[in-house]
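All protein chains but one are shown at their positions in the complex.
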Amino acid sequence: MSQTQAAVPPAVMAAERVLEVEDLHLSFRVRGSDRQAIHGVSFSIGRNESFGLVGESGCGKSTIALCAVRYLPRNARITEGSVRVAGRDLVTMSMPELRRMRSSAVSMVYQNAGAALNPSIRIGEQVAEVFRVGGASGSEATDRARGMLEKVRISDPGRVMHRFPHQLSGGMQQRVIIAMALAPNPQLLILDEPTTALDATVEAEVLDLIAALRREYGTTLLFISHNLGVVTRMCERVGVLYAGQLVEEGDTGTVFDDPRHPYTVGLLRCVPKWGSRKDAGLLDSIPGLPPPVGATTDHCVYADRCALAIDKCRQEYPPLFDVGPGHTSRCFRHEVARDLPRASAASLPGTGQVVASNGHALIELGNVSKTFRQEGQQIQGLVDVSLRIAPGEALGLVGESGSGKSTLAKVLLGLLEPDSGAQLEYQGKNLPVKVGGRGQEQIRAIQIVFQNPGASLNRRHSIRRIVGRAVTKLLGLIGRQREQRLIELARSVRLDRSVLDSRPEQLSGGLKQRVAIARAFAGDPRVVVCDEPTSALDVSVQAAILNLLVDLQRSKGVSYLFISHDLGVVRYLADRIAVLYLGRLLEVGDAETVFGGPHHPYTEALLSAAPILHGEPKTRIRLEGEVPSAANPPSGCVFHTRCPRFLGDICVNQEPPLAESEPGHLIRCHIPIDELRRLQRVGQPPAAQESPEGPAAAKA
Amino acid sequence: MARFLLRRVGLALVTLLLLSMIIFLMANVLPGDVGRRILGPFADPRAVAALNHQLGVDRPLVIQYLSWLGGAVHGDFGRSLSFRAPVSDLLSRALVNSLKLAAVAFVMVVPLGILGGIVASLNRDKFLDRLISVTSLSGIAMPEFVTGIVLILLFGITLRIFPITATAPAGSGPLTQIYYLIMPSLPLVFVLFGYIARITRAGMNEALDADYTRTAYLKGLSRGMVIRRHVLRNALLPTVAVVATQTGYLIGGLVIIEFIFNYQGIGQLIFTAAQQKDFPLLQAGVLVVGIVYLTATLIADVLYSLLNPRIRYGGAE
Partner (left out) sequence: MSAVAVPIEAPDEGVQQRKTARRERYRQLLRSPTFIVGAFLVAIWVICAIGYTHLAPSDPFATEPLRRLRAPSSQHLFGTDRLGRDVLSRVITGARVILVVAPLATLIGTVAGTALGLVTGYFGGIVDDSLMRLVDAFLALPLVILGLLFLVALGPSTIAVILVIGIVFTPIIARTVRAAVLAERGQEYMQAAKLRQERAPYIMFVELLPNVLPSILVEFTVRLGYAIFAIVTLTFLGFGIQPPSPDWGLSIFDHYAFISGGFWWPVLFPALAIATLVVGVNLASDAISQAFER
């Protein structure tokens, strides 16, 4: 430790600010012309502080992170300003000095841990290398590497050190990266979306780890994320970035509770409030799109999208206004920012429960199993799943990656053939397992909206052709009737008619997703599978798409099978919830029943892991380890290896049945529901799982 | 790992079997009447029939193929019509000569190509990179006989630095033999340099842009260390595979090189067999070329998997 700090002159040690970014301008050279991406960003982070940088894709967050280590793409150039780490300007620094800074004062953790580790070098060697750069000898470096891996709570570091990166799970890989980053005990740790690629339960664990280590090492954090909930949890201060400009900055609590820039206000309104449901009203959205990278304006960059904009906003460039202690906003209208009018209607006319469950199921899936064969191994994608979807109902499907959510959706669609023994029914009639064997009515009735609108639309076809083909194929309409139907569809998904003549590549992600929705609704479907329909989109666009889906459900009486990893979104949209784990159904019930509890211990853990923006602090339950391999699932209850409320032998030896513990609520657990209710009402985490404290404690 | 090797060898054998069928069909079915094809349109029908009988092509096709394959497995490819000698004797002698020529070319081109690719990548989009790119693109495209003839005209006839034949006088030592082989191997070097340099450059560029390279830089390693310890290791893996694949092209080039430099290798033998319509020799020669190629790729694949931990140590736990 003394050694690493010796690299930095003692005078700097006294400096209050660990990172000072001042008037940073950066441009990318694209095809011979400069496109400015960062327009004069300034902020600073004090010692031991955790600073969050939030914003939507393309706003320049990651570029700023890379500036703080001066590792820029070859076509990027800092044209103005300075980036000082521990008082020393990285921009003008010589290469040897910069190397010394990187090896001692500043480290980085990346989004994609798997790619950030060298695939052909053993883990131990990669971690030890950090110490060797610092001057440690071979065996000393190895010892310290082992110690570092222990610090990031890798249980068997000796074994892991001999592994290659591809042999570790995503969560483990990220721990190794964190170990390497913290190894030189840096003053500044930059985290660029460190948990975005991880599952919710693993994410929660990694975030806890970061918080704990930060306290232990007294490290200053620059935390980059698009997820406002994660930033709330991890950071004391936050900066909101829009189109390469810092539009608002302040204490996290203050900024998120009392935002003073219309963009921040809009962004916060786009995220479903924890516990809010569609019945309570529509989400707000932000109209328009951010300006393209390289666009420059001499006035407020947000004026074009801002409902509060006045003439001044379109003529002058707003300075930073002090709006409170340590709280600044780059808005002339900061005083009225919170009164920003809604961009979309607050509620739908004629609200009320649409779900008319008259007992008849629209879709009935019985005993669906799906076994994949891979290199001689049998992998159970789905095990004996039975579900029903009522007419007009949105069934939310929840689970981590590998839980079988998408497999189930594909079985329903007929794109994947289940193991024999499965029964699929639509409106009480047999539904053939292969899409090719289904009748015209069944084909029309069951459609899908995919996750990635870019891949789901044929990029060589015009929108008219994409949607029109579905109209022709599903409804048999041609000529004028087809055109009429097209216009009707475009209107129902709020697309301008002019969009019909464009190609997918000319449209933004949100517009493309509307086109995909229009295609799914071409034949008046009865059930639409929504497979993570908003997870490839920015929050402001997500809100508009969710609103549209709610609207269509109401107006067309359609049912959804809604898949999402975002519990806030599922809770907002779904009427009923099904929880999958390793291909097994662990819990099914009404959304409020499942979320309100008592719930299955796994659901409990998932809820506890979800990073939430608004709402009450929850009990914190952390799951140990990773999801087991589906090729070799645990015996008995498949969840027993990670269960926080593990009972004993019965869980290991006997698989619990999916039992109706109360009307309409099924749980697959050995613990009786009353016992669960007692355990969970107390609000205490299981005794064995002493949970780490949050960032609030770290601050104190 | 053992599983992977077994599968890989099995695949190579299947490919080889298919290859033998293709060659057999081309040499025995495509010509129609083989004897007529050899003796010409004006030959006596009885002579044609006699030749067909001698060659055994009057038997059912499957029998012919199986007996040919059976012989080939034991190293017996029948007798050459034009040389009136066992095909296997001719082939083994020629193969040794060809391997000498190929070895000289390889020793020159592999380090040169890899170095060229590395240099190009480290100077990406700069003058050196452009120069190497254009050179390799030109090299890949240039037929060996074009380069060969220009070399002969320049170094053999005008400057008289190198002999215009590849065959050293009988009884000369290894150094003299290598001296005679240098100019003939240059056209091959030119072609292969392009392939190897390009694939090395691509591998290097990919590794230089990879996230793990960023990790290495951000550890505070110097550029030299990053390249030596992190980039090269990953970048050179694909090159291994390519080098082996290129042996195939190398052997294809031998036909021309051996012809213009008058060298008694397998290429020359195949060419003579083709000219003389010596089908037994031709099909055996072509099969041997295929075997050499398949063996080389097999070795490359095994080497690649040994060097690549992803294959060496299965998947995640």
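General observations
Letters are used for the chains, namely A and B, taken in the order the chains are written, and counting of residues starts over at 1 for each.
Rule of thumb we're sticking to: a contact is a pair of C-beta atoms (placed from the backbone, for glycine too) under 8 Å apart; a residue touches a chain by one contact, two chains touch by 3 or more.
From a predicted model like this one, the values you see are computed outputs, not experimental measurements.
Of the listed positions A:L72, A:V91 or A:L289, the one in contact with the omitted chain in the full complex is A:L289.
When the omitted chain is restored, the residue from A:E16, A:E505, A:E624 or A:E660 that touches it is A:E505. Residue A:R514 is the one among A:R100, A:R233, A:H261 or A:R514 that touches the chain missing from this view.
Of the candidate positions A:I363, A:L548 or A:C643, contact with the unshown chain belongs to A:L548. Only one of the listed residues, B:A166, B:L192 or B:I256, touches the absent chain: B:I256. Not every partner is drawn; the one left out touches chain B at residues 11, 14-16, 18-19, 22-23, 26-27, 30-31, 37, 130, 133-134, 137-138, 140-146, 149-150, 152-153, 157, 164, 248-249, 251-253, 255-256, 259-260, 270-271, 274-275, 277, 279, 282-283, 286, 289-290, 293-294. One chain of the complex is left out; on chain A, the residues touching it are 31, 282, 285, 287-289, 291-292, 295, 343-345, 348-350, 413-415, 435-436, 438, 443, 446-448, 450-452, 455-461, 469-470, 473-474, 491-492, 494-496, 498-499, 502, 505-508, 510-511, 514, 519, 544, 547-548, 551, 554-555.
To be clear about the criterion, only the chains that are shown with their structure count from here on.
Interface residues of chain B, counted against chain A in their complex, comprise 124, 210-212, 214-222, 229-230, 233-234, 237, 307-310, 313-317. Contact residues on chain A toward chain B in their complex (touch as defined above): 69, 71, 74, 99-104, 107-108, 110, 112, 115-121, 129-130, 133, 163-164, 166-169, 177, 180, 184, 629.
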